[in-house]
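Below is one structure, written out as structure tokens; the observations come after it.
Every protein chain but one is kept in place in this view of the complex.
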Amino acid sequence: MTAPLIRVENLKVEYRSSSGSVTAIPDLSFEVAPGESLGIVGESGCGKSTLLMAIMGHLGPSGAATGRVLFDGKDIAKASPAELRAVRSGGIAMVYQDPNAALNPTLKIGRQLVEVPMLRPGVPLADAKRLAEGMLANVHLPDAASVMERFPHQLSGGQKQRVVIAMALLANPRLLLLDEPTTGLDVTVEAAVLDLVDELRQTYGTSLIYITHNVGVVAQVCDRVGVMYLGDLVEEAPVEALFAQPRHPYTRRLMACVPRLDGDKHTTSFMPIPGQPSSLRDRPPGCPFSPRCVGFTPGLCNHTVPVEDIGPNHRVRCFRHRESPLFEPAAQEIVAPAEPSAELVLEAKGLSKIYRLGGSFFGAQRRAELSANEDLNFAAKKSEIVAIVGESGSGKSTFARILAGLQDATSGKLVVLGSDLANTTASERTSEQLSAVQMVFQNPDATLNPSHSAGFPIARALKKFKVTRGGKETQSRVAELFEMVRLAPSLMRVRPARLSGGQKQRVAIARAFAAAPDILVADEPVSALDVSVQAAIVNLLLQIQKTKGTTIVFISHDLALVRHLADQVIVMYLGKVMESGPVSSLFAPPFHPYTEALLSAVPVPDPTAEQRHVRLSGETPSPINVPKGCRFASRCPRKVGTICDEVPPPERKGEAGHMILCHIPLDELAAIAPILQHKPSERAPA
Amino acid sequence: MASTDAPSDVTALGRPELPAPPEVMPDAVAASLTALAAPTAPGAPVAALGTKPPNLLRRLPTSPIAMVGLALIGTWVVLAVLAPVLPLDDPNRQDFLSLGNPVPSAKHWLGVDIKGRDILSRLIHGARTVLTVAPFAAICAYLVGMPLGLLAGYYGGKVDLVVSRLSDIILAFPIIILYVILISQIGPSFWNIVLAVILTAGPGIGRIVRGLTLEQRHLDYVAAAQLRKESDLYVMAVELLPNCRGPLITDFCLRVGYTIITIGILGFLGLGLPPPDPDWGTMVKEGTTLISVHPHMSLFPAIAIVSLVLGFNLVADGVRELSLTD
Partner (left out) sequence: MITFIGKRLLGLVGTLLIASFLVFAVTEFSPGNVARKTLGPFAAQESVDLLYQKLHLNDSLPVRYVRWLGVLTGVIADPLQDPALKLDFKDPRGDRYFGNFGYSTLYKLPVNDVIWNRLGNTALLAGISFALIVPLSLIFGVLAGMREGSFLDRTISVFGIVATSIPEFASGVFLVAIFVVALRLLPGTSPLTTGGGGWSLASQFVLPVAVLVLYDSGYVVRMVRGSTAEVMSKPYIRTAILKGLSFKTVVWRHAVRNAMIAPFTVILLQINFLISGVVVTEMVFAYPGFGRMLLEASLFGDIALIEAATLVALAVATTTQLLSDLGYALLNPQIRVG
């Protein structure tokens, strides 16, 4: 290996606060070669961002780092402020997680870009402008000159991220740090940004440190991967080796939590990691993973674990990583899913929702119509899981809210257990109707009232729905519900601030089931959670559903997850159903062109898989005053002509209730090659 | 401003959510300003209300600033409560013998005023009035302003329009001018001052509560409450109001402080509580006639007012800081 571009040696980072100091990173070493791309995966709070900030020398007033960060042979941990500025403006640049927040809202894009090259001596404004414009073109922003003149809020999320990337590249960095650059972007946009990162790497030969929680993304853009847990790099390996043969118990379990496009609930089960990460305050002695590890051996694992070289570039920190069978899934962890019965519980017929928007500030905009749901048709059986997928703005949540009664529909029917509730909001529904449909929300931080204990809303629901009478009975029922969602009943009295995201979502599920609903509407219930927590919640939902026979309307933007748990899938785009049908029919041709693009955008956690690239131009257009033809026409790569712009496409019916809304006939669509070429033999776990 | 994908934002498009103007209570606005000025994306803003309140008051001792403030307030409260049993002069007895040399002495620790009355005794007895009127008036203003803010914020639409417009009109008045016109016409008395405080502070409180309510209205826990058929009243009182307490405690302290200032100003302008009750503002006013010879006559009551107001402002700042950190 050539001399490393950056080498981190025994890095230790502490944060001080009034209530003592915590160690975010105890002792970390790694290196990156010139032109190499290192991915670092880990779940939230494991210290990924801290690591980047330590490299950048910007830990803030409360953070302090020791150890060495050798960039190009020079220790930048000890650099003077001026030297540090020089490194930042010409050696290491960074791309941030949230492009909306990373750009100054009151300065024009051009202004923010030109200041980067102008930090180099002898670059006049005119040259800087030229460089900036050129770079905007390099990141494929159309019409660079006009982008220069715009404010950040006049760009979409994906465009902003391209601007941020351009800004980083203008410094001619030799090392680019990317902190979750695609989290929060829609999958199709994410895919395009990842392509861009890949392409720029080829052209500029920049080294990357790419931080993410998404194992699939790492498989796509990195040469080497480090797995981080509680501030430690527990495993480090070339990307193929890591995916083919994860060795550390944490890596193994993490991989088994990742939903895949080629497995469903009948064939595979997630293996969630028991417990939750220790807090930084009570880091366990020795192996950081020990409290959650099946292989924990007292007297061994509570000693400092050495780094062990086990292959070319493959390092592990575990005493027992060789004992593979130990870490195989136990039989009782496999969830047997429920089977849908024939009884229909929910039916939407021509359901539509139109928002009428008032004028905006300064009356610049006249009344407009936003059609959030148009002509929704589907039916759900008892014990069935119907998944609704789509990117942001596709109207998924609108439907969820109509179903739950938080909003009324504009037209159409929504038959729930025999009665039409399309225009009956929660306050008008009877207790029976209300308890029949309950909801779990997306944001764990908003789902519970910070002023009330975790058990409070559940007790309240039991009382309002007259499930229990009197305090004693209610309390014991709340405790039962807590046990059902695998929470210690003692947490009943705890305020939400002391619960983790996953725990909050469990409470929310318990709250929903307090009313013994026939239908559960789950609006992205796991999107805000780490993948291992997500796996646990999904397993939990499947288990509860099996015992209660609940119908679940599961809303998600994650196709792999939907593939895992749904019986029936509905793909929405701009308020309209593009494709629907049984889960098996959706993930194989014939595809709707939009579904095809979505599938090809999913980051596949398998570096050996061949994924066909279908990329959409631009982003989801505004749902206001949509075109009268096909809603997907402006981005469709298979558009057949002006007919798509002008004539609404027909519903093409396939087998077993499969429906595709497109002008292209089914047999033509069926002839399209599948997105993924499976190579199952290479994916067998070691 | 394009309104594309977030329908729940629709109602917010009309007008930028400007911070409440400072017509009433400058710092009260500061407390709510960050909350109000930030555009509220649905689902995002919990952090602003998030985790702080439960043990806010229990954590108060960790804030040195708040403790200094509490000490100042506490001293005055103790003195005021003990006034009847302290060995003090009758606050209205005129000691003509001391008038010749009214400066502080062993007999009159803080001297006597222009009429020969013991300043210390008048200050302590005056504290009784001020410490009753100001908090009481502020509480009354809260009892009026809070429900209005909740209604306007929760229902929005027409209710909001009516409530907000009415309060805008009152808030447009420079506050002292409003006080002067009001009190000069209806006369200074305990209840009239309470009335004036309700009228002037109520809309400001309403506006803060409205902002905090708007922030929460679309949060999921409110939806969850609606899904179990809670009444609107319940949602407002049990789900929304408790989360407003951080900013409201801060605002309350500031408001009491400002009410003390206002009562002082009224006294100073000759619109103070009618004699014989000793009134700090009136004492400052009376003292100014002799300020070139005996400045202590107005200095001491001025210091009294400042110390008490400072106490409330410090506590407010301590609470605000606590509610911002963890």
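Labels for the chains are A and B, by order of writing; each one numbers its residues from 1.
One rule holds for everything that comes next: a residue touches a chain if its C-beta (ideal position, glycine included) is under 8 Å from a C-beta of that chain, and two chains touch if they have at least 3 such contacts.
Not measured: the values here are computed from a predicted model.
Partner chains of the missing chain, restricted to those shown and counted over the full complex, are A, B.
When the omitted chain is restored, the residue from A:13, A:28, A:41 or A:103 that touches it is A:103. The chain not shown here is touched by just one of A:64, A:86 or A:137, and that residue is A:86. When you scan B:76, B:154, B:221 or B:268 for touch with the missing chain, the hit is B:268. Screening B:98, B:298 or B:323 against the full complex identifies B:298 as the residue touching the chain left out. Note on the undisplayed chain: of the listed residues B:100, B:157 or B:174, the one touching it is B:174.
Not every partner is drawn; the one left out touches subunit A at residues 56, 58, 61, 85-90, 93-94, 96, 98, 101-107, 115-116, 119, 151, 153, 164, 167, 171, 361-364.
Taking the complete complex into account, residues 1, 16, 18-19, 21-23, 26-27, 29-30, 33-34, 37, 39, 168-169, 172-177, 180-182, 184-187, 257, 261, 264-265, 268-270, 281, 284-285, 287-288, 291-292, 295, 298-299, 302-303, 305-306, 309-310, 313-314, 317 of subunit B touch the chain not shown.
Everything that follows uses one rule, which is that only the chains that are shown with their structure count from here on.
Chain geometry summary: the mean Cα position of subunit A and that of subunit B are 46 Å apart. Here subunit A touches subunit B in the complex through residues 18, 355, 357-361, 365, 368, 370, 372, 392-393, 398, 401, 404-406, 426-427, 429, 431, 434, 438-439, 441-443, 445-452, 457, 460-461, 464-465, 495-497, 508, 511, 515, 620, 622-624, going by the rule given at the top. Taken in their complex, subunit B has these residues touching subunit A: 1-5, 7, 10, 13-16, 43-44, 46-47, 49-51, 53-54, 62, 219-221, 223-230, 239, 242-243, 245, 325.
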